[in-house]
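Just one protein chain is left out here, and the rest sit where they should.
Right, chain A next:
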Amino acid sequence: MELTESGIDLERRRFIAFALTPSLIVLFAVAVLPAIYLVVTSLTPFQLTTPGSAADFSEPFRNYSLLPGDPRFVNSLAVQAKLSVASVLFQVLLGMLLALLLNVPSRFVELARTFFLIPMVLPPIVVAVIWKLIYAPDISPVYYAAQALHFTLPALTSSVDFALASIIIADTWEWTPFTFLMVLAALQTIPDEYSEAALVDGAGKLQIFWYVTLPFITPILVISGMFRLIDSVKAFPLIFLLTGGGPGTVTEVTNYYAYLLAFDTNEIGYSSAVTVVMLLLVCGISLGLVWMGRRKEALA
C-alpha cells in the first residue's frame, strides 16, 4: 500500500485522536463533572432521607451563610491549621536533618536510603494501625517503658491535651521521608567545590551550612513544605482510626467534619458546601505553589 506524505500525516493525526480521546473523556468525567456536581449540591439542602431536597434551589446560599456561625466548622479550621502547621514544620526540619546526615557517597548509605522511605510507602491505614498499637496502653512499648520507669502516661489519643499531638507525631513519622527525599535531591546538586572553597577560607561546619548549603536548599524546603501543607488537608486514616475526631472535637479537621456530615449525619448539601470551601483553600495554596515555582525558574 502506497501512502503519500499527506496520507501519512492524516493517518497519524487519526491515530493521535484515537489514542487521546478516551483518556480526555475519562479525565473530564473525573476531574470536571464531580466538581460541578459538588458545587451544585452545595446550593441545596440535600439530605438522603428527604426526597426532593437534591433539586431544591429555593435558598441557594443558605449552606454558605450558615458556615461562619457553625462552631464545629470554625473549630475544624483551627484544628486543621494547628495540625498542618505543626506537622509541616516538623517534617521539613527533620527531613532536612535526615538528608544532611545521609548526604554521603557510600554504597551502604544508598541502600539505607530506600529503607528510610518505608513509612511513606506503607498503606496509610497500616500507618494508622501501627500507631494505634503504639498508643494502646495495655500493649504499647511506650507504656511498658513508662511503667518500668514508674511513670504514668495518660492515654494519649483520648486525652484533650495530647490527642492532637499524637496525630502530629504519627503524621510526622509518615511524611518526613517525603521532605527527606526532596531535600536530599537538592543537596546532591550542590557542587562540592562551594563548601571546599569556604573550608579553605576558614569557615566552620556551621558557617558552611548557614551560608552555602541553606541558601541552596531554601527553595526546595519551601516547595516540599507547601506540598505537605496541601496534602495535610487530606489526613484521614490517622484521625479515623486513632481519635475519630475526638475527644469532643479536639482533632476534628475540616476534611473529617465534611466526612461525618455526609456519611454519618446525611447532610450531603451542607457537607458539599464545607468541601467547596476546603477545595478553594487548597486551590489557593496550589496557586501560590505554582507562582513560587515560576519565580524559582525565573531566578534560576
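One rule holds for everything that comes next: a residue touches a chain if its C-beta (ideal position, glycine included) is under 8 Å from a C-beta of that chain, and two chains touch if they have at least 3 such contacts; residues count from 1.
To be clear about the criterion, contacts and distances are computed from a predicted model.
A.B. asks: Would you mind picking the UniProt name of the chain not drawn here, from "Protein TusC", "Cytochrome c oxidase subunit 2", "Electron transfer flavoprotein subunit beta" or "Maltose/maltodextrin transport system permease protein MalG"?
C.D. replies: Not shown, but named in UniProt as "Maltose/maltodextrin transport system permease protein MalG".
A.B. asks: For the chain left off this view, which of A:19, A:55 or A:149 is in contact with it?
C.D. replies: A:19
A.B. asks: Which parts of chain A are in contact with the chain that was left out?
C.D. replies: Touching the chain left out of view, chain A contributes residues 1-3, 8, 11-12, 15-16, 18-20, 22-24, 26-35, 37-38, 41, 98, 101-106, 108-109, 112, 114-126, 129-134, 136, 138-139, 141, 144, 147-148, 173, 178, 181-182, 185, 192, 195-196, 199, 205, 208, 227, 230, 233-234, 236-237, 240-241, 255, 258-259, 262-263, 268, 271-272, 275, 278-279, 282-283, 286, 290.
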